[in-house]
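For this view, one protein chain was removed and the others were kept in their places.
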Amino acid sequence: MSDSTSVVYLRNSESGALVEAELHDSILQRHLDDQLSKWKPLTTEHAEEHGHWDWQAKWAFFAPQLSYQSFALECNGRTQGLMIVNTIKRCRIQQQANKHLVYVEYLEAAPWNRRPIPGETQYKGVGQVMIAAAIQLSIDEGNHGRIGLHSLPQANTFYRDKCGMTDLGPDASYQNLRYFEMTEAKATAFMQ
Amino acid sequence: MTLELNKEWFDKRIHQDEEYEVGAGCPGLEAIQQTSECGQAEREDEEFAETFAFGTLIRFLRRDRRLKIEQLAANARVEVAELVKIELDPNYVPQPRSVHQLAAYFDLPQRALLKLSNVTMVHSTQLRDAAYRFAANASQISELSREERAAMTEFVEFLGSQDS
Partner (left out) sequence: MNKRTMTLNLTEREMQVLDELCVRKGLNKTAVMRQALRLYQAVDSRLEAGDKLVIESDKTKEKSELVVL
């Protein structure tokens, strides 16, 4: 499993300062361990939608397949976000229909980055970094930044307003989650 | 892949007062089956490791004995369609009878296999951890490698120790 790291930044929610973080282009065992020991008790406690997710099981299935790639974001010695993407899916927007894109299968931020938790440092920007990573991979793959995903209901605003992705509406085959896709132009704008 | 963005990009993009949820992906598990549809997720994700390990174990044992699905179905007296679902669908909960038949055919511990297949709702952390380790070592290639056979043997031995 390859693992390149990139220096990125997150914003400390309390101080407002940008803090150096590491983006890994592969989920490593320590990230899965972190998810299990530090994230899961908090998500289970609050019965969050993400509480259903079991990254260990997902990664055991996805890791051997070339179609999937993964990312993990680390800061302050903790895993702050995880993402698995699929590189063989195709676009739905008419102007780029049937062209390849990077499809975000799963993206999750650590529980303390979703809501304040006493004793845990909250960081802002996990979503922006992960979307930038998906766009960069799409560019590297020759897909010009095209990406797509099904957003959890509470994240629709982020993808529509903050990222500028096109909202293609609820997808009946995906539990009516809204499907969002990013055009090449919007991807270029996002990365500037 | 490396991401080369300067610090100003992050300063511009990430605001202190923003309150965004960013989760994406189907809360269910059907997407894992590469069908591009997540459909109805009826079962908890946590059960996935066990059923995935169960299906993988059956597939490994079948391949190890160089049997086609139809041959195993006939030998173990299990429906072909049921066997295909067991091997391929990590969300599928098999019929208890099929688990018994397969356990008898492969000489596997019945009770541990029933737990693994999620027919019974009794789970243990040890079983789940062992299922993870086994599933993580399972690749998709047709011939069982030495590592896969070792993982399979270790897992079967573990199941034997859990058969109570």
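Per-chain numbering from 1; labels A and B assigned in written order.
By our rule, a residue touches a chain if its C-beta (ideal position, glycine included) is under 8 Å from a C-beta of that chain, and two chains touch if they have at least 3 such contacts.
Keep in mind that what you see is a predicted model, and the values were worked out from it rather than measured.
Participant: Considering the whole complex, which of B:13, B:59 or B:115 touches the chain not shown?
Facilitator: B:59
Participant: Quick one: say which of B:88, B:104 or B:150 touches the chain that got left out.
Facilitator: Of the listed residues, the one touching the omitted chain is B:88.
Participant: State which residues belonging to chain A touch the missing partner chain.
Facilitator: These residues touch the chain not displayed: 2, 4, 25, 65-67, 87-88, 99-100, 141-144.
Participant: What does the interface between chain B and the hidden chain look like in terms of residue numbers?
Facilitator: These residues of chain B touch the chain that is not shown: 1, 34, 59, 69, 84, 87-88, 140-142.
The rule is short, and it goes like this: only the chains that are shown with their structure count from here on.
Participant: Cα centroid separation between chain A and chain B, in whole Å?
Facilitator: Roughly 24 Å, centre to centre.
Participant: Taking the complex as given, what residues does chain B use to touch chain A?
Facilitator: For chain B paired with chain A, touching residues are 1-5, 7, 9-11, 13-16, 18, 20-28, 31-32, 36-41, 44-46, 48-49, 52, 90, 132, 135-136, 138-140.
Participant: Going by the contact rule at the top, pick out the chain A residues touching chain B in the complex.
Facilitator: So the residues of chain A in touch with chain B come to 4-6, 8-11, 13, 16, 18, 23, 25, 49-50, 52-54, 56-65, 69, 84, 89, 104-109, 114, 124-130, 132-133, 136-137, 140, 149-152, 154-155, 157-159, 162, 173-175, 177, 191-192.
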